[in-house]
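Heads up, the thing below is written out as structure tokens.
Only one protein chain is missing; all other protein chains are in place.
For chain A:
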Amino acid sequence: MNTDRRRINAPSGGTSAPIFARTVKEAGYLQSLRPTRTRSPNEPRKIFLQTAIIPSASGSAYLEIPSTLPSPPSKTLIAPTSSLKITASIQGPKPLPRSAPFSPSLLLTTTVKFAPFASRTRRGYIRDSVERDLGVHLETALRGVIIGERWPKSGVEVIVTVLEGDEDAWWGDGCITVASAAIADAGIDCVDMVSGGVAAIVRNPSVKSRESVDALVTVLDPCPAEHQHIVAACAVGYLAERDEITEIWMKGDVGASPDALIEGARHAAVGSLTVLKEVLLEAVKGKIRGQVSQEEEKIAQQDIEMTG
């Protein structure tokens, strides 16, 4: 086991996650804990979004999709679902270091990092392939939106931290939405607001025959815990006003017509955009109100004399 001398290391013998007795001894126990989708197929989950959470960053946002846990506390320690909690922070735009080669437009760097406690299995501190992959997808989604020519010789860092993630979800629609909110909060010029959306084709558990037409259902904003068999999924970064897609990625067996799935993802993106717009509008109103009250305060408060 390699050791990282810059961090505190685990015991060299290695540790294992606790194994629960009932999952070993009772077949299907885990399945019985799995929640079922109670929303209709085209109803996305509720989103909580907030901007300006990090004062030292030029822009920041926090997104949460609360989990749909039953209200009485459950009797088991195995959490059936988890909520999604993501923060995004924008550092910059700021001038590139002197050593960097000339760049006529804004250099965008995106980093997606999962906290070690974000998922069911513990993650390390060094970025793994999933995180790098998400980072690249996020970069493509954002690159088409930012008007980079207005910041020559500058760079901006978009840092997305996943504090708690959906199970094994590989899509980053939440990352796109929260990064978009943070960019708007930072006041970086964009052609439009990008928002993320996901749609998936899932196998309907109530239909027994696999060949039946009804066996596969397209659902918007799937929660991975709620669906045992996700046949295919598609995530998009979508500009609603311009009706453009900046990023699309798809996995699984889509079948003959992927258009329906893309259309579904687009609808999901429009859903998250309404929340995004609402929150940003509220934030701008708050800022204006704050400015007004600050000016009033200034009159009342005497400035401090500087001498020397």
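FYI, a residue touches a chain if its C-beta (ideal position, glycine included) is under 8 Å from a C-beta of that chain, and two chains touch if they have at least 3 such contacts; residues count from 1.
Quick note on the criterion: contacts and distances are computed from a predicted model.
This complex has a chain not shown, and the name its UniProt record holds, of "Multifunctional methyltransferase subunit TRM112-like protein", "Sas10 C-terminal domain-containing protein", "Ribosomal RNA-processing protein 43" or "AP-1 complex subunit gamma", is "Ribosomal RNA-processing protein 43". Looking at A:78, A:100 or A:147, the residue that reaches the missing chain in the full complex is A:78. For the options A:12, A:99 or A:257, the residue in contact with the chain missing from this view is A:12. Where chain A meets the missing chain, the touching residues are 6-24, 53-57, 60, 67, 73-79, 81-83, 85, 87-91, 109, 111, 113, 115-120, 122, 125, 157, 159, 161, 163-164, 304-308.
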